[in-house]
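Following: one structure in structure tokens, then a few remarks.
A single protein chain has been omitted; all remaining protein chains appear in their positions.
The first chain written gets the first letter, and so on, giving A, B and C; residue counts start at 1 in each chain.
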Amino acid sequence: MAQAHPDISALEAQAGRLPDQMPHPDGGSGGIVFTDLSTCGKLNLRCASDVSSQIIRFLGASLPDKANSVTTSGERRIIWLGPDEYLVLVKTGEEDSLSSIISSALSSQHHAATIVTDALACLQLDGPAVRDVLAKGCALDLHDTKFTAGMCAQTLLASASITLLCEGDSSFRIICRTSFLDYVMAWLKDAACEYGYYVTPQSNI
Amino acid sequence: MSSQRYRLSGGTTIRTDTPLSFTFDGKSYHGYKGDTLASALIAAGVHLIGRSFKYHRPRGIMSAGSEEPNALVRVGTGAYAEPNLKATQVELYDGLIATSQNRFPSLKYDVGSINSVMSQFLPAGFYYKTFMWPASFWMTYEHFIRNAAGLGKVASDPIDPERYEKTHRHCEILIAGGGGAGLMAAYQAALSGQRVMLVDEQAEFGGWLLSDDAVKIDNMPAYDWVREMQSLLSNMDNVTLLPRTTMFGYGDHNYITLAERVTDHLSPRPSHLPRMRLWKVRVAQVILATGCIERPLVFGGNDLPGVMLASAVQSYITQYGALPGSRAIIVTNNDTAYQAALAFQNAGGFVRAIVDTRTTVKGAWVKAAKDAGIDILSGHGLTGAYGIHHVGRVEISPITADGREITGEAVHMDCDLVMMSGGLTPTVHLHSQARGKLVWDEKHLCFKPGATHEAEQSIGACNGSFALSSGLAEAIRAATKAVKSTGGTCTALSVPDVTALRINYAPMAYWKAPSQAGAGQGPKAFVDFQNDVTSADIQLAVREGYQSVEHVKRYTTTGMATDQGKTSNMNALGILADALGHEIPDVGTTTFRMPYTPTSMGMIAGRDIGGLFDAVRLTRMDSWHRAAGAKFEHVGQWMRAWYYRHDGETMEQAVTREVLAARTTAGLLDASTLGKIDVRGKDAATFLDRIYTNKFSSLAVGKCRYGLMLKDDGMVMDDGVTTRLADEHYHMTTTTGGAAGVLDWMEEWLQTEWPELDVFLTSVTEQWSVATLSGPHARAILEAADISVDLSDTAFPFMSMKQGYVSGLPARIFRISFTGELSYEINVPARYGVALWTALMKAGEAFGITPYGTEAMHVLRAEKGFIIVGQETDGTVTPLDLGMNWIVSKKKPDFIGKRALERTSMADPKRKQLVGLRTDNPDDVIPEGAHAVLDPNQPPPIDMLGHVTSSYASPNLGYSIAMALLKGGHKLIGETVWIPMLDGQKPIKAVVTDTVFYDAQGDRLNGTSSS
Amino acid sequence: MLQLPCPYCGPRDELEFSCGGEAHISRPLAHNKISDADFGEYLFLRDNPKGVFLERWRHASGCRRWFNVVRDTVSHDILEVYAMGRKPRSSAGKNAYNNSWRRTSAAEAAAVNK
Partner (left out) sequence: MVASEIDRGLGGLKDKKKRYSAFALARNAASYHQNWQRAWRNASPKASYDAVIIGGGGHGLATAYYLASVHGVTNIAVIEKGWIGGGNTGRNTTIIRSNYLWDESASIYEHALKLWEGLAQDLNFNIMFSQRGVLTIAHSEHELKEMSRRVHAIRLNGIDSDVMNPAEIKKFVPCINIDQSIRYPVMGGFVQQRGGTARHDAVAWGYARAADDMGVDIIQNCEVTGLRRKGRKIIGIDTNMGFIKTKKVGCVVAGHSSVMAEMAGIHLPLASRPLQALVSEPIKPILDTVIMSNAVHMYISQSDKGEMVLGAGVDKYNSYAQRGSFPVPEHMIAAAVELFPFMSRLRMLRHWGGIVDTCPDASPILSKTDIDGLYFNCGWGTGGFKATPGSGHVFADLIANDRPNNIAAPYALSRFETGFLIDEHGAAGVAH
């Protein structure tokens, strides 16, 4: 990359208004790639953990039985949010049918399957420096032996509440309320300046 | 351009292959990579560095570390300037610009030094005793005092151009201090594979070993051993090495804060790196190896440039290769200074004499000094140092064995350097910050760590173990113990063998030199150098009854300068104990607090400034509003369109246009920020009946109802419209600001008080984009926007909800109204927000649809007398105060706040109640917040009825309207009140009215009637 | 900064939690007909011990669940964490619970036999 690294202090005034691309300061690689996955379907599921067997065949995966963990089948993610709360990520559009199927399957139990596709944004972060970037605003132990693929946590990133998913050594997902996305994105770009970053252009819905 | 006249060959950290140039007070000098500003100045023979705080006395360099009280400078220029930096801590870089402080016109000739002459009239606490007459003059006196005080000046250009960052870490073992013990502990701990962090405030690891030319570890020079350890550690990927990093804070549950200086030593500074980085580390086991600090001796003139700590002189010689003088007098109460004396002589200096306060001196080092032909004056004290801008002569007197009395004539000697050693003070700050206890060590005359509170251990000199060998042994023990307690394993290494002359370290209690002059007379003997606190000041404080350590500290300001008393606290304590006739441990010590050394505020702020200071929340239609020229208003974290300004419009004109449109044609509001909560479960109805003051179990499916929520003290908390989507399923809306609070509030009751209720709550605020279409043409516009549901009053009555499509977008349409007009709130999945908005604008174009903001919304609802929680209420208002008794169920046995409303105070006739106000002059718009009174001519304090909560010019009514909370307001309706103005204008006259100003019958809700 | 062990998510920084004050206060119902004084006690009086304190915390930026904590207000040591609706098991917690004046307060009595 021939492009010179812009003087970050010059961007101070417009903190959080950084461009969508920031080359690595030393012209090397190792930056972060941000990809917006917000259009995927999302279902907030409230139910007792013991109903897993009843809905596993609809979900394609069992409810995570461990705290702070995620179960996966293909694109689907079932994210543990609490003792009786889960977030299900599915292909765009699948959430409507899934919610009604689950509701009927659990009709006899106390439960709630609420579509939150538009309420939550989902960002993918890839790159060797991803843990260092997150650590600037997240107090969790993000060491690659402690926060590993298949783990998740609801926590704070700077002043935004987020759900953090580890997809691999250098790959994470951040889920936050859409109203916070602008702030979260601005914060992430700013934190990633040190390593350089690239925001994948939005594919239209 | 001056040469480095006092530069020696060697210097363990000096890189002569990298010369650097810098300026001090405009004069340029040279130094090398590895220098500090202090060492480079010493190498250049510069010893006058600054002026003291109170007396503006000339000051030089006393130490070689962060304990430096004297050598404070301003570094950098313009926006990069930073005051009060310790020259001993500033790493030299090419082009460094340093300036002396607290002097005028120049460092050498400072008018402030008049205070030194006046000093007899300025004892400790003098300002408490005068400047009181005449009373009105204090501010004038103070003006001069303020200007005399303070040290450096801040940057002229206020905006800091540099970047600061923060980061979080977790590790099993953190070691503070990278000297011999610290390195040893780090290596031992690292062998376990546990995550280890080693931090040191200096640029290089090694601590005292960088200055110790006489010790061998495993038969190699100490410095080589340091390098070996360092390379071992840097090759282990479970180890994080942080030089230039100060552990400044030790918080609860081993929450450790570190300050890393990332680029301060670089030139130029890479723009992508932060200047400093704050590390917030949660640690399982902390090991403190922070070493010790040498104490100065207290004698007249001990603050002169050229009077230095003996250990510092040794550091400048051995670590930095800079010779601080040519003819030295050493004065000491212990053995350690002998090594420094020899180092000085070996470096080519001439040791005039070693003045030792002890009557009998013996041991290996004493012998070595004698063998080197150095005169030793035992049983003597240095009782005065003299010179103008530098020490030139000292007075040496024979003293009694206890050091309190002078026994004979003084001798005088010339010199250009005094090397003093008053003994060693373990650096127990962090242990104390961690709420560890301190215990008195009588042999070593110091406090050392006692019982711990957090999971931490102290090793080496900071633990009172001054001998390197015992420090290394403690390091191995502590590290293995720490590893074990973090669930790891490692086999203990054998202690490296240390070869050095044995020091029998047992200092003599000698807290201040006796003086040839009478009490309070003779040259000043300083205890706290920077704050100019003398031994006489401490004795004065005691005479005046300020006798607890804290009183002495606060009365004399000893220990309160930017060096935080690192060199002065123990001497002050010793002198205080003497004055009180107590033992030191009975006098006690002050507890240490964060920070260990002064810590950059820019770093602590980090990136939480500017646009990132706090989160901002945006709706999906935000970009449309901006494009349409909207001005925004902060509501909580949300940005809401306040009003849309057309070219040439004032705010008033814009708002008037929007308000009129909503009543004559149609207005469109982005209501997406309203809180939305999905309430489900078989007990949903029961739950809502307990949360709201009114009934929701009786609400039919598909119907909407306005509800009011109270706190348990009966005060209004929030309001909103809730709709029954199904038997066991409600859609609740809240105020924009209250959304989060209401959800938390309801969760709290569910989880803590009513766990038996089967109810799930899910926030869906952002799931829906909401456009509120309001006005007589609302129905027509929706039809034009090809809505799929029958909008007729019979099919779709007021306060009901229908699902369908608007312009092909799936929608929930609520027929509710906050304006009093025919009104629909259209909810679509948030992603369709802009699509819906533009579709409605297009469909409404022919009907004169007009987007309106929150300001117009406020006017419209005020015309109808609708309240806004947070504006008409402030946490002290009940539904009855608002005249909303109709919404408080009498039938329900209980709901949150019911019991509170039955308290005697709630029936008090003087409670403030919500009423309307109509001004006598229709054009008078009462300022919101103004207070109504019955008699404006009453002299203050005037009896107030209460304040105006909302006030607007009403374009639809053609006169101004207002709402107010007035004492006994409901009984005042019809009465005349006055509203006094701030700016001396005459009070506004108004009549108390009902709160509904417009369309009291509510005909307009169906859009048919015209008025 | 305190580190609190959320019984559901594990140890997290205090920053993620909100503190709900004294635990084990039951709410009297309106029809319990207690005096203004006793109601005022329920509303405003909170235990404020120097030492062992039973309090409620909520993992606000995590699972959003409430739980009880036995904490020493001098040492800041966390002595026990237990679920809502449970009573403390640690001896320190038990003593604090049984010796609290609230166990004998009128509001409590009214609330408990609602």
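Keep this in mind: contacts are C-beta pairs under 8 Å (C-beta built on N, C-alpha and C of every residue); 3 or more make two chains touch, one makes a residue touch a chain.
Here the structure is a predicted model, which means the values were calculated and not measured.
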Which shown chains does the chain we cannot see touch? B, C
Option touching the unshown chain, where B:Thr562, B:Thr693 or B:Thr722 are the choices: B:Thr562
Residue of B:Ala451, B:Met601 or B:Ala627 in touch with the missing chain, whole complex considered: B:Met601
Could you tell me which of B:Ser63, B:Ser100, B:Ser116 or B:Thr257 touches the chain that is not displayed? B:Thr257
Contacting the left-out chain in the complete assembly, out of B:Arg903, B:Arg918 or B:His970: B:Arg903
The one of B:Val111, B:Ala149 or B:Ala1000 in touch with the missing chain is B:Ala149
Residue by residue, what part of subunit C touches the chain that was omitted? 1-2, 14-15, 18-19, 21, 36-37, 40-41, 43-46, 48-50, 53, 55, 71, 73-76, 101
Hey, which subunit B residues sit against the chain that's not shown? 53, 81-84, 120-121, 123, 126-133, 135, 138-139, 142, 145-147, 149-155, 158-160, 164, 249, 251-252, 255, 257, 280, 435, 518-521, 536, 540, 543-548, 550-551, 554-555, 557, 560, 562, 564, 593-595, 598-602, 604-606, 608-611, 613-614, 616, 633-635, 642, 713-714, 870-871, 874-876, 900, 903-906, 908, 927-931, 933, 939-942, 944, 947, 980, 982
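FYI, only the chains that are shown with their structure count from here on.
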By the touch definition above, subunit B meets two or more other chains at residues 282
Per-residue multi-chain contacts in subunit A, two or more chains: 139-140
Which residues, counting only subunit A, touch subunit B once they are in their complex? 5, 7-9, 12-17, 25, 39, 44, 46, 110-112, 114-120, 132, 135-136, 138-143, 146, 158-160, 177-180, 182-183, 186-187, 190-191, 193-194, 205
In the complex formed with subunit B, which residues of subunit C make contact? 1-3, 13, 18, 20, 26-32, 34, 36, 39-40, 43, 56, 58, 60, 64-66, 75-76, 84-85
What residues of subunit A sit close enough to touch subunit C in their complex? 67-68, 81-83, 85, 139-140, 153-156, 161
